[in-house]
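One structure is given below, encoded as C-alpha cells.
What follows is part of the complex, with its chains left where they were.
Chain naming follows the written order as A, B, C and D, and within any one chain the residues start at number 1.
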Amino acid sequence: MPADLHATADFPLSIRRDAILRGRLRRERWVARAVAAAAALVLLAVIGMPAFLVLNAAGSIDNLSTLLPLLVGSLRASMYALLFGFPLAVLAAIWCARFASARLRALIKPLLEVFEAVPSVVLGLVAALSLAPWLAHHVVTVLLFLILAPLLLAFCGAMSERYPSVARRLARSHWQLCAATLALLATAFLCNGLAGMLGNSIASAFWEPATPWNALLIGLVLGVAIVPTVFSIAEDALFGVPASLADGAHALGATRWQTIWRLLLPAASPGLLAALLLGFGRALGETMIVLMASGNTPVLDLGLASGLRTIAANLALEAPIAIPGSAQYRLLLLSAIALFSLCLIVNAMAEMVRGWLRRRYARL
Amino acid sequence: MIESVHKSVLQESPTTPAGLLDGMSIALEARDIVLDYGSDRALNGVHLQVPSARVTALVGPSGCGKSSLLRCFNRLNDEIPDCRVRGVVQVQGRDVHGDDVALPELRRRVGMVFQRPNPFPLSVYENVAFGLRLSGLRKRRLLDERVETALRAAALWDEVRDRLERSALSLSAGQQQRLVMARALAVEPEILLMDEPASMLDPISTLKFEELVVSLAQRYSVLLVTHNMQQAARVADFTAFMHSGRVLEFDATDAMFTNPRLRQTEDYITGKLR
Amino acid sequence: MSERARPVHAIDGAGRWLSAGAVGLCLLLLAGLLALLVQQASSAFAVLPVEVLSLRGDPGDSLLGELVEVAGDRLVIRGSEWRRQGDAYRRIAVADLTTRDRPQDILLIRLRDGRHWFVREAVYRSVERDEPIVWSGMPAGIVLHHSDIAEVIAPNRLDWVERCRTLLSRAWLFLQGGRAQAVAGGDGLLAALIGSALLVILMSILVMPLGVLTALWMHEYAGSGWRARLIRASVSNLAAVPSVIYGLFGLALFVHTLGGSLDRWFYAERLPAPTFGAGGLLWSALTLALLTLPVVIVATEEGLSRVPRSLRMGALALGATRSEMLWNVVLPVARPALLTGLILAVSRAAGEVAPLMLVGVVKLAAALPVDAEFPWLHPSRAFMHLGHVVYDQALSGNDAVRAGGRAYAAALLLLALVVILNAIAILVRNRLRERSRQFQDD
Amino acid sequence: MDRLHLDQHISQQFNSELAALTRQVLAMGGLVEQQLSTALQAHAEQDARRTDEVVARESEVNAAELDIDARCTQILARRQPAASDLRLVLAVVRMVTDLERIGDEAERIAKKADKLAGAEVAERYGMRLAQMGMLVRDQLRGALDTFARMDDIGALERLRRDREVDVLYKELAGMLVELMQQDAARVPAALELLWCARSLERIGDRCKNLCEQVIYLVRGKDVRHTGLARSLPPETHVEG
C-alpha cells in the first residue's frame, strides 16, 4: 500500500514541501477569524440593548406612580397563570414521561409541543371574542370544575386499583387516557349541571365582575399558553432521568408512583424548576393575550374579578404613538427596563438554582 | 434463611447431568419459558434450576437472552411494553405469575443488580434506606441498624462510614456497584439477580466485587449473568450456558470449564467459531 | 408474597389517573381551540338563511335579512347594506315577532365591495339589464350597476353541496383578495401573507449566519473560558427578554436613531416625510432577527453538543484541522439541529405581533414592499402582517360580526402556517434524536 | 488435532501455537524414539559409535523438554486456556517429563552397550533384549501415534498391552538371576543386562503414562491409578 509513504519518510512531520497542507492550514486561520467576528457582533448586540434603553430613558420622569399598577398587573397575571398552568403541565409531563407507552408518547409529545407554537394573538383572539362572553355566564361551572376534577380523578384512580381486572385493563396507557378523559368530560357535565342548579344565586353573592375581561380569564388563557412551555421542559427533564434509576427502584419493589414521587421528581427537580421559572418568564412577557383580553385597566386590585393592565400590554399600546424623547416615551422606556430586569432576575435565579440542583444530582 | 427445601417436580432435563442438584433446595426455577418482544422471540423454551445458597452463572453470546431470562424471575419484564412471557417461573416453589402475588413483595424478595451502577441521586444512607422506607420502616434507630448491616454485608461500611450523608454519586464506580448491592441487601432478599454487574468496573474493582459476590453466596442464592467467562469461572459454583434463547448446558463450573459436554459450550468457552 | 399493600396501590392509581387527566385536559383544550377556530372562521363565510320578519306594532313593514345569530331570546338580523358594511344590523326580541318566514325566492346580491343586498327574485328579474338597477325599497340616491355585482345566489334554495361550495369560494376570495381590496375594504389576506413571508425570509437571512457562527464560536472555539461563559449567559438572558421589549428597542434604536440618521444623511430632500425614519420591513426584520437569535444559537449549540466528543476526536486523530472537522463531521451531524433552529425561529417570528406593532406593521399598507419598480424590494416600506390582521380585525371594525369572522379566518391561516412549520421542526428534531442516540456517549 | 478442533480458534495465533506445541511434542517423541532405537542398535551391533550418538543427542532431548515446558507456561500465562485447550497443555506438561525420562533411560541403555560389548551373556540374551526393545519401541511409537491422532480408543488398547512388556521383563530377569547364581563371573555382565531390561520396563511404564495422558486429553477423564481405565464410554462429545 504505502509506496508514497517511503517518499516522505525522510521528513516525517514537516510541512515545508506540501502545498495542499499549507492551504489547509491557511483556511483554518481564516475560519477562526470569521467565527470570532460573529461572536463579537452578538456580544455587542446583547450588551448594547440594555445600555441603549437606559441611555434613552435617562432624564427626569414625574409620574412614576403610574408604573405601580402595571407592575402589579404583570405579576398578578403571571401568578394566576402559573397557579393553573404549572400543575396541569407537570402532571401531564409525568404521565407522558412515565406512564404513556412509547407509541402514545411519540404522538402526544409533539402534539402538545405544537401547542406551544400557537401564536399568542390567536389565543388572545379566542379569549377576547369567544371565551370572555362565555365565561361571563359560566364562572361557577369553571370554578367547580377546577376543584372537583382533581378530586374525582383521584377517587376514580384509587377505586380502580381495588378491582384487579379493571386495573389490568387500564395498565394499557391508551385505555387509561380514554378513561381519564371520559371522567373529565363527565365531571364537566356534572359541574355544568350543578352550576345551573345553584349557579345564579350563589354566584351573584360573591361574583360581580365589572367586566367580562377579568383576571380569571387572563389566568386561564395565560395558563394554557404556558402549559406547552412548562410541559416540554418538564417532560424532557423527567424522561431524561435514566431508565436505570427507575429500574433500580422497581427492582426494590417500588410502585410506579412511589418511583416518581421519591426518585424521579427529585432527580428531575432542576428541570422542573427551570420549567417553572421559564413559564413565569413567558407569562410576564406575554403581550398579545393580555392586550386583547385583559381590558387594559390599570387598577390596583388583587381579586379574580377585576381587569388588569400589564407593562407589556402598555408598551404595545402606547409606544407606537409616543413621541420620541417625550416624558411619556421615557416613562415607557423605564417600564421596559423594569420588565427587562424582572425577567433577567427570574432567569438568573433559574440558572443559579438549576446549576446548584444539577451539581447536586450530577452524573445522572 | 430458606427453611423449606423445595424439591423440583421437573424431571431431569437433558441439559443437566443426572443427580447434579440432588438434595439441594431450588431457589429459582424456570420451566419452558417462551418470551417474545412483540414478534421477536428472545427465549424459546428455557429450562433452568438455580440452587439455593450458591452462585450460578449464566453465560452465552451477546443477545442470546440472558438478561431477558433474568428479568423473568422478578417480573421486571412487566415494565417493558410489548414483552410477553409464557411458561412457569417459580421462586422458591411459588409461581410468580399467580394471582395472589404482590409485585412489590416479590421484588423485595428477589433483589436485582444491574450492569451499570445505578445509585439513586441521594445520599449514601438514603440509597440504602430507600427500600426500607418503601416497606414502611420509619424509625431512625431501626433504619440506622439495617443500613449498617447492609453496608457491612456489601463490604462497603468501612469505606463510607464517615460519609453516609455524602451523595452516592461521589463514590467511585466500584463503590457505587457495592452500594447498589447494599441497597438490594437492605430489604433482606432471599435471591439476588445480577446482570453483568462488573462489566463497567476496572479490574481491581471487579475483583473486589467478585469477592463480595462469593461471600454473599453463603446466605443468598445468586444468579449472575456475565459476558466474562473468566468471571463465571472465578465466582460461580454452577454455570449455565445459553445460546439463541435456550439453556443448552448446565453443570458445575469445574466440570464446565475443564470438560464441557456439548460442542457448542466447548466452542464458546475456548473461543472458537462455529 | 401474597400480602397486599393497599394504600400504596390506591395512591398509585390516583396518581395515574390525575396525570392522565392532565394530558386529557390538554388534549381537550387543544381540540377545543381548533374546533372553535374552524367553526368561527367558517361562520364568517357561511351562507345564512334569509328570513322575512314582521314585527308587532309595526304592521306595515316587514324585515328582510340574514339571520346572523340567535342569542337567547333575541335574534340578530342583518338587512341589506345599502350604504356600507355593518350598517344594517338589527337586534330583535323573539317576543316582538308576529310572523317569521323563509321564502324560497329571496336573492342575495353580493357586491364587489362585500356588501350584501336582499331582493325578491321577481323584483330582480323585472329590472332591465343595461341600466342602473333601482327597485322599490331602495333608499333614495342608491344605484346598483351591473358591474358592481359579484355574485347572486338564492340562499334559502341551496342544498348543502352548494352551500359548501359557496363557503369555500368566499373563503378563497377572502384569502386572495389582492391589494385593491385591501386598500378598499381591508377584505383580503394576500397582502398580509406577502408581508409576513417577506419579513420571515429577510429575518432568516439575517439571523442564520450570525446565530450559527456564534454558536460555533461558543461551543468549538471559546472553550470554557470566561468569554464563552459571558456570551452564553448573555444569550440565555436574551432568550428570557419579553418580545415587546425587542419591539421597543427596535423602535428606539433602528427606527428613531438609525432610521432618523439615514434620513438626514441620504433622504434629506424628502423630509419631513420619513423614509427609513418610520417603521418598515427592514427594521422589523432586524428586530425579529435579534429576537430569534437566541433560538437559533440555543438550538445550534444543542445540536453541537449532541455531537459526541468521540467523533471530533476521531476526525482530529485522522489529521483533520479544526475547521475541516467542523465542516465535514460536526456540522453534517448537527445539520438537523440547525434546521430545527431555523424553523423554530421562523415560526416564532411568524407568530409575533407585539414587537411588530412598534416597528413597522400597519393596518393598511399603501403599497406592497415588493413590486415591479426598481429595486423591486423596498425595505423601508411599512407592510401588513397576518398576526396583526387578527389583532386588528378582532378589536376594531364597525362590522363586528364580519370582522370577528375574518379575524378567526386569519387566525386559522396563521395557526396552520406556524403549526406546519413547527411540526416539521419537531419531526426533524425527533429524527435527529433517534440518530444521535446511536452514537451517544453514556 | 481434528478430534478436539484445536485449530478452530478465532485467534489464528493461538491455533498456530497449539499446532506448534503438538508438533514439538511429536518431534520430541520422534527424537526419543530415535534415541531408543539407536540405543537398541548399539546393543545389537555392539557399536560404541551408536552409544556416543545417543549420549550426544541426549542434551537435545533435555533442551526439547525445557523448550516445550516454557511454551506451555507461556500458553497458560497468555491464553488462559480452558476445556480441551487446557487439557492439551496439561497433558503435554506431563508427557514431556515422561518423554525426557524415556530419553534418560535410552541413554542409560546405550551406555550399557559399551560395557556389554563382547560379553557372552549379551550374545546369549541379546535376542531377548532386542525383542523386548522392539516391543517397547512399538509401545512408544503407538503412544505417540495415539497422541498425534488424539485417538483415545487406541490409547486404551496400548494401555492394556503394557502387560506384555512386564511379562517379557519378568522372564528375562528370572533367567538372568538364574545365570548369575550359576556363574559368578558373569554377574557384572548379567547385571548390566538386567539394568537394560529394567530400563526398558521403565520405558514401557512411561508409555503407559503417555497413553493415560492421551485419554485424559481426549476424554477429560484422569485414568491414572484406576486399574486400566475401566468402562470408559465410547464417545464424549454430544453434538447439541
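In the analysis below, a contact is a pair of C-beta atoms (placed from the backbone, for glycine too) under 8 Å apart; a residue touches a chain by one contact, two chains touch by 3 or more.
Since we're looking at a predicted model, the values are computed, not measured.
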Ask   = Counting the whole structure file, what are the per-label copy numbers?
value = A x1, B x2, C x1, D x2
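Assume only the chains that are shown with their structure count from here on.
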Message = Can you compute the centre-to-centre distance for chain A and chain C, using the mean CA position of each chain? Integer Å is fine.
response = 22
Between chain D and chain B, distance of the C-alpha-averaged centres to the nearest whole Å = 50
Request  = Calculate how many whole Å lie between the centre of chain A and the centre of chain B, each centre taken as the average of the chain's C-alpha atoms.
outcome  = 44
Ask   = Can you list the residues of chain A that touch 2 or more other chains?
value = 255, 258
Task = Could you list which residues of chain B touch at least two other chains?
result = 104-106
Inquiry  = Considering only the defined contacts, which chain A positions touch chain B in the complex?
reply    = 101-102, 164, 242, 244-255, 258, 262-263, 266-267, 360-364
Ask   = Can you list the residues on chain B that touch chain A in the complex?
value = 74, 76, 79, 81, 99, 103-108, 111-112, 114, 116, 118-122, 130-131, 133-135, 167, 169, 180, 183-184, 187
Message = Which residues of chain B touch chain D once you look at their complex with the stated criterion?
response = 229-230, 233, 248-249, 257-267, 269-273
